[in-house]
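Note sheet for the following structure.
Other chains of the complex are left out, but the ones given are in their true place.
Note that the chains take the letters A and B in the order they are written out, and that residue 1 is the start of every chain.
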Amino acid sequence: MNKLIYLDNAATTKTDPRVVEEMLPYFSEKFGNPSSIYSFAAANKEVETKQRDRIAKSLGAKSNEIYFTAGGSESDNWALKATAEAYKEKGNHIITTKIEHHAILHSADYLEKHGIEVTYLDVDEYGLIDLDELENAIRPTTILISIMFANNEIGTIEPIKEIGEIAKKHNILFHTDAVQAYGHVPIHVDEMNIDMLSASGHKFNGPKGIGFLYIRKGVKIRSFIHGGAQERKRRAGTENVPGIVGMGAAAKLAEDSMAERAKQESDLRDYLINRVLKEIPYSRLNGHPTKRLPNNANFCFRFIEGEGMLIRLDMKGICASSGSACTSGSLDPSHVLLAIGLPHEIAHGSLRLTLGEDTTKEDIDYVVDNLKEIVKGIREMSPLYED
Amino acid sequence: MYSEKVMDHFENPRNVGEIENPSGVGTVGNAKCGDIMRMYLDIDENHVIKDVKFKTFGCGAAVATSSMATELVKGKTVEEALKVTNKAVMDALDGLPPVKVHCSLLAEESIHAALWDYAEKKGLTIEGLKKPKSDIHEDEEEEEEY
């Protein structure tokens, strides 16, 4: 197969070659352990600080509020579990949503087994939470609200600023899983009253295996990974210097190009959405029509099962997904699509296309042209479809 | 994740379609994954399966096992067809990934269901054929064996 059209940027992105360039010297040349005292290695501490500054700046945060982790999942686990631990005197109730990533949901499951009560907010047909419902869910024992910035499947962007205000008003910590949003849409932790924020390098053209947790000064959570005194004693483990450098470089590139990229991606996204809805019968758009990530399109096609569609797209060199990458192998339909009210068999026929900086109009046309044929072919095989 | 044979049968499924006035039709589904398979059989007076067609709403493995199953039973007698197990279908496809074993069960059971329908219509008893369930799945546990 020659053609390759990568439309799964929500699963992971290409590490930008400029980012790799910045990382390279830190493998075999400047390989010192930043915690070491000699100048060869201590210089890496400064390099690290530079990346912290870059990331802090992009969020309107302070440099020492950025803590490096191994990725979004670790950041999410840390935020939830360590908050439950640190604030147990205050209460044992956490509010989150039904459409969170599994890194949040399974951490919440875990906490439920350990005496924490969790409220999972419903969402409407677009995937938006209801602010009144949120406010009503607050109890005197609520210690944390954790609501994702943007959903990884359907791309819906939650009303973060409003959630932040409610959290602040009730003096409750607010964590947001911004793994899909960071580097793609503007975020300001003060204006949005965000106390903790998770992000993952590989979702914004940085490397895999590195992420960060923003922790507002004053939030008293402790370590999730215990050991050495790295990251101001809050996250043990020899620093992944090349990863940190790569994520810092990617954060900078993402910030600098954000406005332009968002415009380009959302124009193409809308073109894609319009063509699909017009040209493919029994198709629907999942997620909010406008409050959505610039690069995300998510559809359901009735009488279509997702895997077959993906394989046929793959045969045409098109990389796409149905549900999220990390639950593939599971037979259950997406919890997100069920939460927005789709019935089981329709939720099965979903397709997520997430664009990147390199995506062109020609790519989109090629995809839609092929998709039409594929959907038609599968429907002809389906015992559910009669046309 | 799929063998070449699976991909071939998925890409070019054999015997897709319907048979008008079939000798027997069987539809089975797996409630867990939501997939559905329907088999149409055309059986002659010598109990030989002259023609077989299928329609499947399901994953790649479901399509490939339906297709392979039709090939395996075509031309066989009803008694022979009964011996085409999901295992035989999988072997003929050079295997399936563990999470996809249940898909091949759909193929076995949809053939059985069609044979049952045929037997009922004809008032026959076919030895070894049990009334099919409409919801087919293995007794699969959440894979927890560490």
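Things to note:
Operating definition for what follows: a contact is a pair of C-beta atoms (placed from the backbone, for glycine too) under 8 Å apart; a residue touches a chain by one contact, two chains touch by 3 or more.
As the structure is a computational prediction, the values presented were derived from the model and not from experiment.
Formula of protein chain copies in the complete complex, based on this structure file: A x2, B x2.
Just so we're on the same page, only the chains that are shown with their structure count from here on.
One finds 40 Å separating the Cα centroids of chain A and chain B.
Residues 2, 7, 10-11, 13, 16, 27, 32-38, 55-60, 62-63, 99 of chain B are the ones that touch chain A when the two sit in their complex. On the chain A side of its complex with chain B, the touching residues are 303, 305, 307-308, 311-312, 315, 329, 331-333, 344-345, 348, 380-385.
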